[in-house]
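Quick one: this structure, given as structure tokens, is what I'll be asking you about.
One chain of protein is taken out of this complex; the other chains stay put.
Chain IDs A and B follow the sequence of writing; residue 1 opens each chain.
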Amino acid sequence: MEALSYFTAMAGTVAFAVTAVLAVSKRGIDLFGACVLGITTAIGGGTIRDLVLDVPVFWATDLNYIWVGLISSLATFVALPFFKRKFIYLLLLYIDGFGASLFAIQAMDKVWELNFGLPVAPILLGVTTAIGGGVTRDVLAGRKTLIMSRELYATPVLFGCILFSIASYVLPEYRATWASVCIAIIFGIRSAAIHWKLSVPNWLMTQTAEDDLD
Amino acid sequence: MEALSYFTAMAGTVAFAVTAVLAVSKRGIDLFGACVLGITTAIGGGTIRDLVLDVPVFWATDLNYIWVGLISSLATFVALPFFKRKFIYLLLLYIDGFGASLFAIQAMDKVWELNFGLPVAPILLGVTTAIGGGVTRDVLAGRKTLIMSRELYATPVLFGCILFSIASYVLPEYRATWASVCIAIIFGIRSAAIHWKLSVPNWLMTQTAEDDLD
Partner (left out) sequence: MEALSYFTAMAGTVAFAVTAVLAVSKRGIDLFGACVLGITTAIGGGTIRDLVLDVPVFWATDLNYIWVGLISSLATFVALPFFKRKFIYLLLLYIDGFGASLFAIQAMDKVWELNFGLPVAPILLGVTTAIGGGVTRDVLAGRKTLIMSRELYATPVLFGCILFSIASYVLPEYRATWASVCIAIIFGIRSAAIHWKLSVPNWLMTQTAEDDLD
């Protein structure tokens, strides 16, 4: 079980790094930029979480995260056409979605263990862990961040994190079970969003009318 | 007195979150984006300060800051037209200005207590606390940050922080008095800027001439 969790975390790290390099590659980046943006995406969210928690950053004690992020970034840079193949890219999108689900709930679990600002802070830090790396990448690459996009990516993560927080607060003895359920829910919504190209519905958006203030 | 200070800090938190959501709403954000940007603006500056000071982040022990930021963001998202009313918006601008004054000087006080890099570091961290959240919001939302704007917002904060630092250094026994005076000065200048729509004067700006380097 532990090994499975570790394996999926590494698969998620690969997907984060590869999709990051793919996302920025068309802007023309060099080898250095590819490595920086790939690694930032892979470890950025968890790093912010650990800084806020004031615990050692997770990759300092387990360098595999950096190695995997680095090698994935390099491989993507070298073999862009391969990773852009429709099937491979789609597979990566799903693994990326699973990675985000896993990292969010794992992070909340870590925050919960530390008894840090329950029950709200775990939600903040779960979401930060899942999307912080991607947001940092977008800022560094000068892209519109996913906070401003209509892609159904962060919203399912937020939804799953809120659910996990309520469930863990009300029924703490089943936290491990809830963790699996919430990972499945986030991944399920994200998969549906990828498959049917869903985006955030209109009623969850502010108007972008012309008659606006400022 | 303590209670009054806490109440005004909460009012400032509300104003930070509400004005943040208003500022980005016309770009079309979803519910998730509104909450992230509202909370980031409300607690971002103080979080950076606490990370640099290596003390626990202030919202981990007092979750009210997150709750207030969250509820304000949600309320603004749901009732945009209400918050955009001229009178309400203007009131919010003033409270926001007061919040920035209060947070800056309170932060300096905290840094001073910790005897951290006196007398310069308190200025850096005071300014960071007051504007760090808003700057982070602008970066995440892809807006021009207020560092690059001519709005008279950060400059009065800087001025008040420098004044407080000099005064506290020279006359440490009156620090509490100076704190109130400097909050009043920052808020006074900011209020004047809001009322008369003042911006940073030309002689405090670099030329934006065409014949420029690079």
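We adopt the following convention: a contact is a pair of C-beta atoms (placed from the backbone, for glycine too) under 8 Å apart; a residue touches a chain by one contact, two chains touch by 3 or more.
What you are looking at is a predicted structure, and each value in this text was computed from that prediction instead of being measured.
Summary of contacts with the chain left out: across A:W59, A:F116, A:Y153 or A:F187, the touching residue is A:W59. When the whole complex is considered, the residue among A:L22, A:I95, A:V111 or A:M148 that touches the unshown chain is A:L22. The chain not displayed touches subunit B at residues 51-52, 54, 116-117, 120-121, 124, 127, 135, 139, 144-145, 147-148, 150, 154-155, 158, 200, 204-209, 212-214. For subunit A, the list of residues touching the undisplayed chain reads 22-37, 39, 47, 51, 54, 56-57, 59-61, 63, 66-67, 70, 77, 80, 84, 89, 139-142.
The rule is simple: only the chains that are shown with their structure count from here on.
Subunit A and subunit B, compared by their mean Cα positions, are separated by 29 Å.
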